[in-house]
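Remarks on the structure that follows.
A single protein chain has been removed from this complex, and every other one stays in its place.
The chains carry the letters A and B, assigned in the order they are written, with residues numbered from 1 in each.
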Amino acid sequence: MSAENVLTVRGLTKHYLGGSRLRGTQHVVRAVDGVDLRIAAGEILGLVGESGSGKSTVGRCVTRLTTPTSGTIELLGKDISRRSQRQLRPLRREVHIVFQDPYSSLNPRMTIGEIIAEPLRQQGIRSRRERDLGVAEMLERTGLRQEMRTRYPHELSGGQRQRVALARALIRRPRLVVADEPVSALDVSVQASILNLLLELQRDLGFSCLFISHDLSVVEFISDRIAVMYLGRIVETTSRERLFREPQHPYTQALLSAAPVPDPALARGRERVILRGDLPSAAAMPAGCRFHTRCPVAVDRCRTDDPALVGVTAPDHLVACHLVEPGRGAPDITAVRRADADHST
Amino acid sequence: MSQVGLATAAPVVRVSQGRRLRRRFLRRPMAVIGLVLVAAFVLLALVGPLVSGDPLAQDFGARLAPPSAHHLLGTDDLGRDVFARIAHGARVSLLAGVASTALAVVVGVPIGLGAGYFRGWLDSAIMRLNDVLLAFPFLIFAVGLAAILGASLRNVVLALAIAQLPSVIRITRGEALVLRDQDFVSGAVADGARPITIMFRYLLPNSLNALIVQATVAIPGAIIGEAALSFLGLGVQPPTPSWGVMLTTAQQFLAQAPQLAIFPGLMIALATLGFNLLGDGLRDVLDPRSH
Partner (left out) sequence: MSLLEVEDLRVTFTTEDGPVLAVKRMSFALESGEILALVGESGCGKSVTAMSIPRLLPTSGVEIEGAVRLGGRDLTALAERDLEALRGKEISVVFQEPMTSLNPAYTVGRQIVEVLRRHERLNSRKALDRAVELLELVGIPDARRRCDSYPHQLSGGMRQRVMIAIGVACNPKVLIADEPTTALDVTIQAGVLEVIANLRDTLGTAVVLITHDLGVVAKVADRVVVMYAGRSVEEAPVDSLFAAPQHPYTMGLIDALPSSALLRGTRRLEEIPGMVPPPTSDPDECEFAARCPRASARCTSARPALKVSEAEHRVACYHPGRKEVGRVS
């Protein structure tokens, strides 16, 4: 089963110490707390969540920019979760990362040509000619003019830099690309061209992609499957169509209803669920279901029992919620709001 | 608040980096004065000794003579030409200042980069030791080292280099600490780049501006250090001319020939002022976030 998957993550956790030892406020922050993921060959998995959900930490664990506290990360069938940086080196060419901020993700002291060639160089390709050929091809593929290779990052626009970041990430033909909010810092019109480019490159080169974003519409557009994260856990995961057609977890429902839509009539007419309160801090995790402090339909059981991520209504639609039951489907979170409103008037 | 407008408007115009830096530097009169002083000092050290004649030649007919056409800045108690001694002393000063700083940078930068990049126990150990060394004032530290090493120009350079080491390490480590968390460094890690590559290919070039500024402001300290050590007899030994040695001699003749103290003193002041102004200017231009 896992042999077909490019990436299989099981029980991933990343805890770290936060606060200050001197002030006695030190505590364990559970940034990622038991995450299971799989990405098939050629698949784009959208990982969506708000700030503090731990989605970027998942990306950093998968690329081993940080070492997970526990759990396994299988890349092409090999567990990389505990390898040292030296042992990781042979597998480094199989996974690459694209960051959010195109202004800090390129070495300001290198030319664009050097930046794109750098992964080849680190792989030990000594031949300058060979590297140059690779760079020329990637410039072409990412729609950058060949003259760009002698420029420096500060001479490029944000969109052009993100193209360079993509060229760099793909020059070794990795099997997996982790894209951490790759278009969040860009204007809409630039965002459109980068998303198109990413899809085009994915079709041509066939890599798998973990696409991390807070923006539902971007995730809906680009992903084959989607996983929704909340406070270090995945609360719901299924195919893109299914998630938007029949979201089950109350958090997913709330997220979908809060997402801005560029249609005034729809925006006004929509039954909106505004969540109570704020995200609890990852340092003081609520007992039971993590979402119960903000969930409009939480019952007593949610405050004590931690729900497992299971397929209730369909085997490929996993939800972590006590209230999703076979035959009854998803809880209606807007019903509660209407009842509240009736009550108060 | 005041950046609101500029921040949104600024990044759109593109001009070559080098030209912009030059223009920004030239717009600062103090920085330009500093550059001129430093250039004059370097010129004096390089060319002066070639034209000034022998600094050891004695003219017994003119001891403690005031400035004249023959002896531009007068003579000292042994009838030696003060200008010649100043010019040769400039060489010693420049050598002591630049060589000691260069040595400190060559040794300190790899240590600082390593400490900042790897963190962990090694970093803690290096930095605690560094804090202890930084607790000694620079000059006291240098005097102590020179006393242990023995008096010679080579040992002066060595003592001044060691005394500068803690601040070089601290600054390099600070730069490395900031840079290691930037995405382009994480990207290099994800490429599979070795630590040594990351330190010297990624961290060092991006710390260069801060290091250039640091070196420029460290040199005047070393120049004063050399003068002080030589003045105390712990540095360059007579009869080799050094501004510090010249001041020692001048002490005895302050009443009869104050110019003997004034000229070397003025030279020390101008040289250090020049480097300090230049350093401040470079800091404004190259390393604006350090304010």
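Worth pointing out:
Note that a residue touches a chain if its C-beta (ideal position, glycine included) is under 8 Å from a C-beta of that chain, and two chains touch if they have at least 3 such contacts.
From a predicted model like this one, the values you see are computed outputs, not experimental measurements.
Residue A:Glu50 is the one among A:Asp36, A:Glu50, A:Glu137 or A:Asp332 that touches the chain missing from this view. Touching the chain that is not shown, out of A:Val28, A:Ala41 or A:Leu199: A:Leu199 (per the contact rule at the top).
Considering the whole complex, the residue from A:Gly24, A:Gly124 or A:Pro260 that touches the absent chain is A:Pro260. One of A:Asp187, A:Asp204 or A:Glu325 touches the chain omitted from the figure, and that residue is A:Asp187. One chain is missing from the display, and on chain A it is touched by residues 50-51, 157, 159, 187-189, 191-193, 195-196, 199, 214-218, 220-222, 254-255, 258-268, 272, 274-275, 277-279.
Contact between chain B and the absent chain runs through residues 1-6, 8-15, 20, 23-24.
One rule holds in what follows: only the chains that are shown with their structure count from here on.
Centroids built from CA atoms put chain B at 50 Å from chain A.
Of all residues in chain B, only 14, 17, 182-184, 186-195, 197, 202, 205-206, 208 touch chain A in the complex they form. Those residues of chain A lying in contact with chain B across their complex are 60, 63-65, 85, 88-89, 92-93, 95-97, 99-101, 104-109, 118-119, 122-123, 152, 154-155, 168.
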